[in-house]
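Removed: one protein chain of the complex. Kept in place: all other protein chains.
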């Protein structure tokens, strides 16, 4: 049984979404679903996560005077989770929050991380409609922080890359594994990640739910048909062969959800990432 | 054209569900969908099942003073179907009803059956929250009946096994084909079943709709993302290389369904199982 | 950037549907979704289709005294699109409209086309319940027009063929790639199409949304579980190795849709077919 | 145990090969290998073919004054095998012998057959270097015999088609499943065959060993790397869903073989085709 | 770098082969190839096995008065290897030697092992042509030793099972994963093994080289075309999720080999099994 290995942080933010509001309501709803009697506490890998999580509360956008203030609070929370010896998993909120989270993770570690980003969009816009903190821009912001934060970004599931997006990817050495070229089997995707990720950097997983096909995750702001199955995503995560240093699950939009189906996908991702972290720390001695 | 080969029994029961009510309403709704003008009467295997079914009515939980009484009625119905030379297919209801059905099938045959269980959960709890008849326990009950009822259980699609579930599986010689290890192609799953099922025992199929991913079957009480596609399930069933002696489709919960999508999955499963039975009896001389 | 390469025609018709009304409302809704801010203008193949479409308006069933009159209007519109040097993509409406469209395309070209039909049903009924213009019959009508209209029909995703349907397929030399035998990978499906389609005829794509599994496209009148993933369909289309001369996307039924998910699938299909047309005309010199 | 179901004919001929001699020596060597103690008598499908074969002797090219005389002898032998109620399997010899064999089979049946040809080459040359009986031409000769002999030819594994070969395929309605587009899994290939073969015609299998990669079958005159695995070929044959009316295994060239490896592949093909014939006749009531 | 983790034992024996002599010469040749300058010392998993092996010499059949005496010597060697804290890997010799090896392993452990047997044949004959020690019988002999030696046998790659072989498999609870049903991807085979092997027993790997297709391993006495690729075998071994307690590689017949190709396959298997053992002992704490 896993005991207090994860610090679970919610961030109720969606002002930097470009199309719909909704993700700000996500953290509370996902946490509620995690406590649902519909589930038992076992992961597919056989771990029991009943006592794995310490709830680090929810950071609410409305409590802050500015995005910068909110970012500072996010960084403080992430740092305190790591200082307590736990691994941070954050429930978004829109995707822009990955920027302060990853900066805090790398700062606390004192070295850069690799990022595996599951997403339909590559989120590398220099800015989106003038908003540098847009949910379409977090990874541009992360690379601006320089080589001490992120040493490699691999994107999985992309299916909407613009010319600008491709130029930004080339500029920052980002590898886009586009949906049209992705193998069907998540275990093979994991093998591709193994070839692409540096051997000596821990991995941060950033999971935008719209990486999945809308059939599997209708509760997102941007429906992009032709996405991953939940199964392929879980298999890819389970088979990542690097220590996992943190993760987020973002862009859940309850206003589009159907009977809570997508919230449950978020819960499943948290549970299986937690199980993989447990395995990765045991096997790989981080 | 198939004539009166199947006895179709409904069981409107959900008291032994652990989380939500709803499956008791399923039989009437699925039967109504089977008569829908939206469909023709042909299976994918080319059989016409317009006259394949004799409706054996619905057994309603509310009509009985106890679970034991209801079980007796289920057994009587299954026995009368088989005595009429028909193959029983039962529409649940929650999964606990598989216990009396399989006991009746084996008793009528005078020999044990193999069971192929499609499910997210292994349903082998000794009891669940004190309920020995819980929908989480039917296969434990079946094995308690001893070797004359079930000689082998193979579970397909499991993704929530607890330590207790695994111990029970080991205790009863059950093979769990967990979702995380399942090939994508249903024909390959059928090949695995061929290796695992005894050559000389007929097969009973118990299909819990939550074996499927919630994208394909949202109308179930327990959403467990990462499940089978309907396609893989149909392919696996079509290619089972044993005589099929009976089947059930359980755990449809209309309260969670979306425009009747899951009811239609149940209809499809009944039709394709019926077609496979027709083929299996013709080819294999049961 | 693609400039005015596609003439986009809507046909608001559903009187020849056999089960539900609804598709008549589709063209306006899909066109609205195409303008949604939720999307950018890039296809998966990297083309930007912001200026690719010229809207040829919507033909509305209610404006015509007879089906024949409506067909004449459809043919006029398709002919005017092609005369303007554009490729016609039509948004249905029920499937019966493919008949006048393909007749107009072949007449304008002065030679027959091959058709790739994605569909759960083979739509080759001599007539359906007495309606020769039924949405279950368009391809019988097309073959009646003789060898100058269609030289080969390949159907992808069939899972409900009746004896009559199979006889009609044999009569007209139609190849049915049934869902039960289809490979999982759309690229492999494209290879099969390459073997089956004549080398020297351009291809018309007719996409009935019920080719897809109801999980991916709930917004259709006839739910037939066990269908294609959106991904497999997109991969098959992208890899078609023939010039594409026109296309339709039909049978969207908004009354069954869930948060516009299926409308967005229609939008995606239009975008990726447009991108494939651009590539096919550049590479293959039509 | 299968009893006398197959008439096994050898044809020691290679004058119509275009490159190397050698196949004339094949029949005796393959028959010897069939009797080897290295093997037991069971097929992968579980049949025992110890008593399945009646040896119809070998027809030797050298005994005839002309190709026409030899063809007459081949036809007589095939007719006598079928008259005895057996299924003919012929061991070549070069591929040109398929022409008289198939003519005799169709004549005895009184109706045309479908042919499934496994081959690296499509063997549809009008003639090859002036030889109308070339081993590169048998299927052109078969189609010249008109619709009473062959109603459909599907070719599997082609990887050398010339422009002329493609024109001939188009002329005769032949479907080439080229190696570059073939799925890896033989079961999927069988599904493609099911879509392509007429429902009501029995199937004749013509297996040129160079359909296989030279790694699996070095003992052929023409090495064409990039071919099928023996496994994929066996899986495709096992899953053919039509009655099999006859077969040949041709173009074994012992002068290129390595420790008899290719002879053993020929033996395996005969055994598994025999097993499939047994299954197809039992299941499909020919 | 792995240091002295493996005791490498040769057994030069082939009197109990049923068809050809040759395997007695194998151990010396394989060991010579292991020292070849053609190779470096790294496995695919990244381990360096330059100093991994302690050579335990070769046991030569000719030195013993009886099979029983030789078995005693084999058991002594295996026991001494394990007593030295090493894992035994044995180079055959014919397959009959697995019997004394496994008995010694289980005796030293004091508990039964699971066996994963890669093989074309199931080697469960009660006896073969009167020889109870035949290379076709070792697993029958092992099961006769009772539940303290072997708790589960899973066979991978079988393609020649006789009725007697199948009865023996049923009698001893053996699972045959037959070649005709095996997935192409070795990682998926490993998932099947995970479902079939008891959780709490260490695994012994017995690798008969004829599990592989003769294209990959021509140097065996019995060519059975249609076998595994070397790649699939390596992938299956790498992904076994149980501690590996020992292994053998048997039935190399140099008289059939081609430029030492099969000897090198044996070397590769030893290296990759060694690497997997290192990983399994590190990860799984045996």
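As written, the chains take the letters A, B, C, D and E, and residue 1 is the first residue of each chain.
Following the convention adopted for this analysis, a contact is a pair of C-beta atoms (placed from the backbone, for glycine too) under 8 Å apart; a residue touches a chain by one contact, two chains touch by 3 or more.
What you see is a predicted model, and the numbers here were worked out from it, not measured in a lab.
Per the touch definition above, the residue from D:109, D:151 or D:215 contacting the chain not shown is D:215.
The missing chain, though absent from the display, is touched by one residue of E:75, E:121, E:141 or E:268; that residue is E:268. Considering D:26, D:142 or D:161, the position touching the chain not shown turns out to be D:161 (whole complex). Between the chain not shown and the residues E:30, E:106, E:184 or E:250, the one that touches is E:184. Residues of chain E that touch the chain left out of the display are 36-42, 44-46, 48, 184-185, 213, 215-216, 229-231, 234-235, 238, 258-261, 264-265, 268. Contact between chain D and the unshown chain involves residues 18-20, 159-163, 166, 178-180, 184, 213-216, 218, 221-227, 229, 256, 258. Summarising the interface, chain A meets the missing chain with residues 166, 170, 175-178, 180-183, 185, 188, 191-192, 194-196, 198-199.
In this text, only the chains that are shown with their structure count from here on.
Centre-to-centre separation of chain A and chain C, using mean CA positions: 37 Å. Centre to centre, using the average C-alpha position, chain C and chain E are separated by 56 Å. Annotation for chain D: residues touching 2 or more other chains are 185.
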